[in-house]
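Complex shown without one protein chain; remaining protein chains in place.
Residue numbering begins at 1 within each chain, and the chains themselves are lettered A and B in the order written.
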Amino acid sequence: MTRVAATIAIFTSTTLPALANDWGMGAANRKIPQTSIFTTVSTPGDEVVTLALFVLAITGVIFVIVGGLLAYSVVRFRRQPGDDGREPPQVYGSNPVEFAWTTVPVLIVFVLILTTARTIYTVQAAPRPADAIGVHVVGHQWWWEFQYPDLGIVTANELHVPVSDPGHPTPTFLDLESADVAHSFWVPRLAGKTDLIPNKKNAMWIDPREPGTYLGQCAEYCGTEHALMLLRVIVHRRDEWERWVASQRQPASQDAAVARGRAVFESTACINCHTVRGTVATGQFGPDLTHLMSRETLGAGVALNTPEHLKIWVNNPSVMKPGALMPAMNLTDKDLDDLVAYMVTLR
Amino acid sequence: MAGMEQDIVLTSDAASLPLLGKVHEWVVTVDHKRLGLMYIGFGLVFFVVAGLQASTMRLQLAFPNAGIVSPQVFNRLLTMHGTAMVFLVGMPILTGFFNYLVPLMIGARDLAFPRLNAFGFWLWLFGSLLLYFSYVGAEGLYGAGSAPDVGWFAYAPLTERPFSRGNSTDYWVLSIFITSIGSIATAINLMTTAFCMRCDGMTVRKMPVLVWLAIVTSLMILVALPPLGAAQVMLLLDRFLGAHFFDTQAGGSALLWQHFFWIFGHPEVYILIIPGFAFASEIIPVFSRKVIFGYQVMVAASCAIGLISLGVWAHHMFTVGMTPAGNAFFATSTMLVGVPTGIKIFNWLGTLWGGKLRFKVPMLFCLGFLFQFLIAGLTGIHLAVAPFDWQLSDTYFVVAHFHYVLIGGLLFTVFAAIYYWFPKATGRMLGETLGKWHFWLFVIGFHVTFDTLHFAGLMGMPRRIYTYQPGRGLETLNLIASIGVIFQAAGVLCFVINVVRSLRSGELAGDDPWDAWTLEWSTSSPPPEYNFPTPPVVRSRRPLWDLKHPDDPDWLYE
Partner (left out) sequence: MSSAAPVASESAVEAPSRGRVAILGLILTESAFFSIFVAAYVFYIGKSLSGPLPQDVLEAPIFSSMCLLSSSLTIVFAVRALRAGRVQTFALWWLATLLLGIEFIIGTGMEWHRLIYQHGLTIRSNLFGTTYYSLVGLHATHVVVGLIALTLVLILSALGHLTPRHAERTEVLSWYWHFVDAVWVVVFLTVYVVGR
């Protein structure tokens, strides 16, 4: 019993404060415009908003009418104080009334079906233009892998795409697959969500017309850290996009000053899971780290990407993301410092 | 009715029996009334337990990164809360009410197969205890066991061996499989009773609406629960014998589980709400002092709902990447099922219209139901529109929608039914004042919580998350939603106090405290074990109305 008590004490004193820490994400999130399914900047999302407002208007009218009748009848037909106790006229039904309030809903449903089908086809059957950006998304337990096959880039957790000018659209088409269980890609301001299901290839597209950062997260329960499988989509102006692509295509930077740290990385278990292009590290199980420091966050959006946070993460990811599949590396202080010094050069 | 002695106590010489004897009586009983009360009683116990689990979840979500429970514990809470509310609260309570009321309403002595009835109950109880036993039974965190943590819908391949180690998932599978067998047995029993044991003069067109809906619910149980059982057997074969039903590495399909589950899952939620419709259809007429408006249409609409609901399941799967045609089909069928549902709301409205409404506690809960079910139906239309669902699915908008249906709809009618039939079952009235406190506290809390959660979904908050980051604009909404829980808990507390107090010292009810019209009110409160001293003979849908109004009986009009 004391063992249990001691464990609880250790748990609450270490993990709970850690859980209460937002690792700088609160401030970072506040700089980004509020997520909402109604403030969309991309055609799939826009189509949904148009249809949604139409449906909301119809159901709003129904609510006012029926709710109003309900409220009216509750007030109008309450038993009056001086009631004589006789039963009111018993009305068993009325075929004309039944006919009327069957026909009207059927007509409403008919209209809704037509508009719904139209939007379904507009979004799902959209043709793919020749200069669309292709991204292959692989969902993992609890991080996102983004491959750009045409550009030779592999990155993680933060999806970079070019802005799409409505006059000359350059949308991004995403192929969605999963390496383990079912996930769902959801960035509300850009599009509705589409699931990533193992052994099934799904597809979706976005064409954001405003540069900026858009937040999202996994929307299909996928295990312990489903809640912290976050998404950032960074939409670049054309020139920024070209620069980002060019820098991402470079192999990892090689700085002799951090050679010791690099040796730690390449001799510890890191290379079993992670890839750093241009080195011996070609692991597939974890995110590609070639340009780790070009990302805003760590751990799929759990913490702001700073050397201090990186040190905590590498030492024991479960402090920031309890249950994360990356094990605690348990390095000596010296090794840890050198390793982080090396990783910080992976811009 | 005049001159009939009434038994106030639950058994003829209960006062003389020692406690062990009383317990033994209840354990060996095959009396539908006792089994019905046990179903409801245990269901309410699990309601409190699962409600506390939800309250813990809302406490955790009241603040970003609250750290009150770990992600692992939270995921177990959400799985157990959902699973328990559906299988250990909803199903037994509706089974209990139908068990209690159907024989009484058709003038029968008991269900068709009393021993099968008892078997079904004890099987359900065993399965339900097995589910909670998982907390201690399986190997887990610090030796404390581990409850299932895969969500109530247990999607593959998260439930396959590689992703779900230990036995927690197996507890989910086995306990629900066992309770489902109990449900199926009871459904066969209820259906047979309603078809074969009606008293003289009660043709099917003269059955109370509740009995019709018991038949519809039973048929739906017979058709909809086996797909879940089949999928669960397949999952067990995968987990224990190395089969590949949902093993994507061997070419299996994760989607197959989803289809099978929702082929069960969607009719299941109608199985849960149709009894609510049944209660409302009995209570609203009595407190409006009018016959139900459009009996035939109500019955036909309920049958239509039962039938159409078998063909809408993939509206839970609009985001899995079905073809546009598939999405369009299920959007269409889902919107169509809304039509008979709306018709029922209009008919209840027609029943209120021109009546003389008495705002006793059962009626208050039914009025809350009407208003809330209207909203729930409309948000259901939003979700039926597939592209809108692409944004709303798996968010707190869906959570708000189905809690509107299940709490705002089902639970409100269950509370109404308890206040309405408690006098019949026990011979005592539930307190009116405390009942009103219960109603008002609960309805305020319900709206504070669930109205708010719609907006959390619109602002991008997905479901089944143990926390959310600050700066996402979700803090205020979640805090408000969590505050609503306090009022709901207070309301439930009033209810529990009301029940305990009234059992001991509630006002004596008599046979027919509400001046109602169906057969159960013609016998004593509580009824004798054999229900009716002489088998009733009826001539209309409201036999007691005919007796009370011999100059103007129902059978002159329909």
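In the analysis below, a contact is a pair of C-beta atoms (placed from the backbone, for glycine too) under 8 Å apart; a residue touches a chain by one contact, two chains touch by 3 or more.
Keep in mind the model is a prediction, meaning the values are calculated, not measured.
In terms of the touch definition stated at the top, the absent chain reaches B within the entire complex. When the missing chain is restored to the complex, the residue among B:W122, B:F195, B:Y530 or B:Y557 that touches it is B:F195. Between the chain not shown and the residues B:A54, B:V89 or B:A112, the one that touches is B:A112. Only one of B:L256, B:L434 or B:A489 touches the absent chain when the whole complex is considered: B:L256. Within the complete assembly, residues 1, 112-113, 184, 187-189, 191-192, 195-198, 200-201, 203, 218-219, 222-227, 229-231, 233-234, 237, 241-245, 250-253, 256, 260, 263, 522, 534, 536-540, 543-544, 546-547, 550, 553, 555 of chain B touch the chain that is not shown.
Basically, only the chains that are shown with their structure count from here on.
Chain centres here are Cα averages; for chain A and chain B they lie 34 Å apart. For chain B in complex with chain A, the residues that touch the partner chain are 64-67, 70-72, 75, 142-144, 149-151, 155, 157-158, 163, 248-249, 251-255, 288-291, 293-297, 319-321, 323-324, 327-328, 331-332, 335-336, 338-339, 342-343, 345-347, 349-350, 352-359, 367, 370-371, 374-375, 378-379, 381-382, 384-395, 458-460, 462-473, 549, 554, 557-558. In the complex of the two chains, the chain A residues touching chain B come out as 4, 7, 11, 15-22, 25-30, 32, 34-38, 45, 47-48, 51-52, 55-56, 59, 62-63, 66-67, 69-70, 73-74, 77-80, 83, 87-94, 97-98, 101-102, 105-106, 109, 112-113, 116-117, 119-121, 123-125, 141, 176, 180-182, 184, 186, 188, 191-195, 197-200, 202-203, 215-228, 230, 301, 322-323.
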